[in-house]
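Inspection log for the structure reproduced underneath, given as structure tokens.
Apart from one protein chain that is not included, each protein chain of the complex appears where it belongs.
Here the chain labels run A and B in written order, and each chain numbers its own residues starting at 1.
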Amino acid sequence: MRAGDTIPELSVDAATMEHIVRWSAAIDDYTPIHFDPEAAAARGMDGPVVNGPWKAALLARMLESWLDGRGTVARLDCRYRKPDLVGAALTFGGAVTAVTAAAGHDVVECDVWVAGAGGRTVTGSATVHMRPAHDGESDTLATERLKSAVRLGQELGRFTYEVTAGDIARFRAAVGDPGPDTVAPVTFYAALDPVERRDILPDAEVLDEIPYARTGGGNAFNEVEYERPIRAGDVITVVTTYTDVYERDGGSGRLLFRVRTNDLLDAAGDLVARTRMGHVMAYDLKRRARA
Amino acid sequence: MRDVEVGDRLPALVKVVTTEQLVRYAGAANDYARIHYDHAHARERGFAGVIVHGLLKAAFLSQLVTQWCGPDARVRRFAVQYRRNDFPAQPITCHGRVTARSAGSVELELWTENPERQVTTKGTATVEFGPDA
Partner (left out) sequence: MTTAPARAEAPAVPPLSRDLRALVGTVSAPRTRTVLASDVHRFRLATAAGEGAGSTDPAVVPAVGSVVPPTFFCPDPLVAAEALGLPRPRPLARTIDGGSRWEVVRPVRVGDTLTLVARIASITPRTTADGRPMVLTVIEVIAWNQDGHEVGVALATSVSYEERLP
């Protein structure tokens, strides 16, 4: 995929009155310039004109055909430069202008256009997210794309949090574990996890696109090993790395596991604790998702 | 802690979670997953109601350990696996047992039980003792 690649064109032999009537019904709008010659003439047109947004919808369809299920149209921007008369033969086309790699997909910028009798009547641009051509067969839950999205095996991100006595006191009060607010309880590391805190959501887009009904899930396991307790006043940098992403069949459906480790470092860069967080999501492959 | 022997049981700890506590925990741990405070969402997911955070149960089990071992000991390792969900307003009983010991440290097996005596969480911990313990 390179700048300059052309997108396969879509041709409409004639933008017919049937298209117009069906579109009017689909959008529940019956503005007469699209089907009434007198109304069109009164507005200065040579005849009934094709709706701009219908042409945009066909550009979107052209992009979807090109994607062939391997991605999504993230943005479409059209300018309706000249009207097309009902009955016109129209060609919908485009070309790639830039490709940038992102986690799990390419971000492809394109120019798009509609050509009618007298040249380009619509010009515009689009952004599509396109996945590579091969998707694993045993990959019902998009595991390969997830691995890419979370940069499996590599440091995903680092986040720095200040631990205050107030945070510790609030945590102790919430779990009902009285004690000094200078030393954090054993599970306090959970409050410093960038993924639980939604400070980092690398796989949200991939997970959103899994088409199956989610039947359950949550944390599967949590482990911590401490070099020393976490204390009030610590400035902890959490380094998150996903170590495992896999799927298998389970009692409650198809299970997707994601395991990450967090290294908790103090201000001097010394290891305070290392944690392992395992998360599981269950899907019913016989039911489609509701978003 | 010289008197600790393999097989010793830790004094059980009983916790009952209120929905208010689930909200406080969400704030204290920065975990705002809706399954823990949004009843409609939990029912949509097939549960009778909101469920207790796994890590909150882990906190209870860690409290079981630290209350038993006292301030002179340090929890070196602590691991939990979540088997079943627990719900607010139902007693969650935390249990522990010594499974191994050496000169300076003790291995524990931990678990929580729901009112039906089903194991809802399983875990292990390694506790290291100071020289005076």
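Operating definition for what follows: a residue touches a chain if its C-beta (ideal position, glycine included) is under 8 Å from a C-beta of that chain, and two chains touch if they have at least 3 such contacts.
Bear in mind the structure is a predicted one, so any value in this text is a computation, not a measurement.
Student: Give me the visible chains that the unshown chain touches, in label order.
Tutor: A
Student: Among the options A:R22, A:R198 or A:R228, which residue touches the chain absent from this view?
Tutor: If we include the chain that is not displayed, A:R22 is the one touching it.
Student: Taking the entire complex into account, which one of A:P48, A:G94 or A:G124 touches the absent chain?
Tutor: The single option touching the absent chain is A:G124.
Student: Even though one chain is hidden, which residues of chain A still touch it in the full complex?
Tutor: 10-13, 16, 18-19, 22-23, 25-29, 31, 43-44, 51-54, 56-58, 60-61, 63-64, 72-80, 92, 124, 208-209, 211, 213, 287-291
Rule of thumb we're sticking to: only the chains that are shown with their structure count from here on.
Student: With centres defined as the mean C-alpha position, give me the chain A-chain B separation in Å.
Tutor: The separation of the two C-alpha centroids amounts to 36 Å.
Student: Provide the residue numbers of chain B that touch chain A in the complex, in ascending order.
Tutor: 15, 21, 24-25, 27-33, 35, 45-46, 51, 53-56, 58-60, 62-63, 65-66, 74-82, 85
Student: Where on chain A does chain B make contact in their complex?
Tutor: On the chain A side, the touching residues are 167, 170-171, 173-177, 179, 185-187, 190-191, 196-198, 214-216, 218-226, 229.
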